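Missing here: one protein chain of the complex. Every other protein chain is in place.
Per-chain residue numbering starts at 1, and chain names A and B are given in the order in which the chains are listed.
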Amino acid sequence: MTMLSRDELKDIITGFVPEAEFPEGTQLPEVVIPAAKLTELMEKLKSDSKTSFNYLISHTAVDFSTHFTLVYHLESVEKRHLLVVKVKLEDRENASVDSLAAIFPTCNYFEREVFDLFGIRYNNHPNLKRLFLEDDYGYPLRKDFRDEVNMIER
Amino acid sequence: MTEEIIKDVIVGENEDYIINMGPQHPSTHGVLRLEVCLKGETVKYLIPHIGYIHRGIEKMCEANTYQQIIHLTDRMDYLSAHMNNEAVCMIVEEAMQVEVPERVKYIRTILDELNRLASHQLWWCAFGMDLGALTTFFYGLRDREMILDIFEESFGSRLLHSYNTPGGLMWDVHPNFQNRIKEFIKYFRKKLPEYNQLLTGNVIFQERAKGIGLMSKETAIAYGVTGPSGRGSGFACDVRKIAPYGAYDKVQFNEILRTEGDVFARYEVRMDEMVESLSILEQLVDNIPAGDFTAKMKPIIKLPAGEYFKRVETARGELAVYVVSDGNKNPYRMKFRTPNFSNLFVMNEIASGYKIADLIAISGSLDLVIPDIDR
Partner (left out) sequence: MSSNIYDFSTLTGAIHTWLSGLMSPGWVTFTEFVLIGLVFLLMYALLGLFLVYLERKVCAIIQNRVGPNRVGKWGLLQTIADLIKLLLKELIPIRKSDPLLFNLAPFIVIICSFLAMAALPYGKGLQAIDFNIGVFYVMAVSSLSVVGILLAGWASNSKYSLIGAMRSGAQIVSYELSVGLSLLAIIVFSGTMQLSGIVESQANGWWIFKGHIPAFISFVVFLIASTAEINRGPFDLAEAESELTAGFHTEYSGIKFAFFFLAEYMNMFIVSAIAATVFLGGWMPLHIGNWEGFNQIMDYIPSVVWFFGKTFFIILIIMWFKWTFPRLRIDQLLNLEWKYLLPVSLFNIVLIAFLVLMGWHF
């Protein structure tokens, strides 16, 4: 039941993925990793008995106009520590990353939502279909999305 | 009851017999389309289709100020409207490092619990009605009216009040507020045993609820099922205990957990939560400190650049708000992690292998509100 502090988490995660970066001054412990290391880190975070992050609270994406950032909020049910994992995707046209649906079943649907609203593709996703919108609608939550009929620009 | 169900039957090549429980439903769940594949009477798998009430709330948040966003959050899970509002208010207050007066915290917690009671009462009526005990609908609504009258007197509206504002409350509560709540507590404590007599102890109901829709603790954690649905399987996910907010650290209450994970366990968790809510109300209602009903905030709220995260416990589970701000008066990105989104998608796991009639009981026990899923 031991909750890990920010520094302890930093050490453990650097042990898993040496390329991890840790922004300072954030509300919750954060780690930024390259996209290729995502699955590896998530598996280790879930299975390691000191971290045991087994509950994915939320997954979303943010569109900074030059790149996308994928954000994963994780919590450990037994130890009660929180972690934010971020992945930067530079390629806006063909943004893609590995799917975590096999590790966290709930991520399946968060990923479909991100695909629907941002257009980010997930490799090895069991059922990558749009969730809310029609197939030809475009990706509304992108900052460069324009819809002359339904959006009013001020 | 008038039923208008749009049905179409597609006989697949491997004899998958698919029935559509269309978006128009006689049950009160909202616009959800379930594609159910049957083998005889048994459900093989089911696929939910959502998006019928997607209003683009997250996109709208990027064009509105924080005070305006409160009104949008009301409409997500309209049965826990107050908790939704409170989440956004708290995230703004913490980001701006504003200390709200104690009075505000107490009143917000009281309203949270009243809202939770009203939501559970509506759940109880609809659940009984789905199973065929049509009288439960009227009993539950009769008692819920008392809570809605309290809301109407203080805020002017019964369901979607938008009473919270960053910094505190919109205006002070009505002078009658405390007395009416005390009356309600006395009245409802007497009525709650009636609910148990009518439905809980009934043999037919227990046959339809026990052993149906089993969800193990691992499934609940893996699918992120929080709230009473998760607690019915032993997943201790009550945010009021993990990360207390408002006046929750000043009251004593139990987190209700059950381990069986069937429909009856989730039912009992909600019934016991109603009793706990009454006891929290009793502890708080006499001790509301005097003071301001709001802290001083600037008219135009600009969150400092950065990212903020806050969780609250709505009547259905854990609502998490994630804000990315770039220093303007509109948030750069606002994400709502809603409880019903995760609760819905566990249905395929727990409803497969049971009969069609059990599907109704299972979806009633998960207590879904569809606008929360679609946002």
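Criterion: contacts are C-beta pairs under 8 Å (C-beta built on N, C-alpha and C of every residue); 3 or more make two chains touch, one makes a residue touch a chain.
On a predicted model such as this, the values are computed, not experimentally measured, just so you know.
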Touching partners, among the displayed chains, of the absent chain: B
Sole residue of B:Q178, B:N202 or B:S279 that reaches the chain not shown, by the stated touch rule: B:N202
Hidden partner chain, touching residue among B:E58, B:D262, B:E276 or B:D358: B:D358
Identified contact with the non-displayed chain, of B:R142, B:R189 or B:K298: B:R142
Where the missing chain touches chain B, by residue: 1, 3, 5, 7, 9, 19, 21, 26-27, 41, 128, 130-135, 137-139, 142, 198-199, 202, 204-205, 207-208, 355-360
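To be clear about the criterion, only the chains that are shown with their structure count from here on.
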Centre-to-centre distance between chain B and chain A (centres being mean Cα positions), rounded to whole Å: 25
Of all residues in chain A, those that touch chain B in their complex: 25-28, 54-58, 60, 62-63, 71, 73, 77, 80, 84, 104-106, 108-109, 117, 131-133, 140-141, 154
Complex contact set, residues of chain B against chain A: 50-51, 54, 56, 58-59, 63, 221-224, 235-237, 242, 306-309, 311, 318, 320, 322, 324, 332-333, 335, 337, 341-342, 345, 374
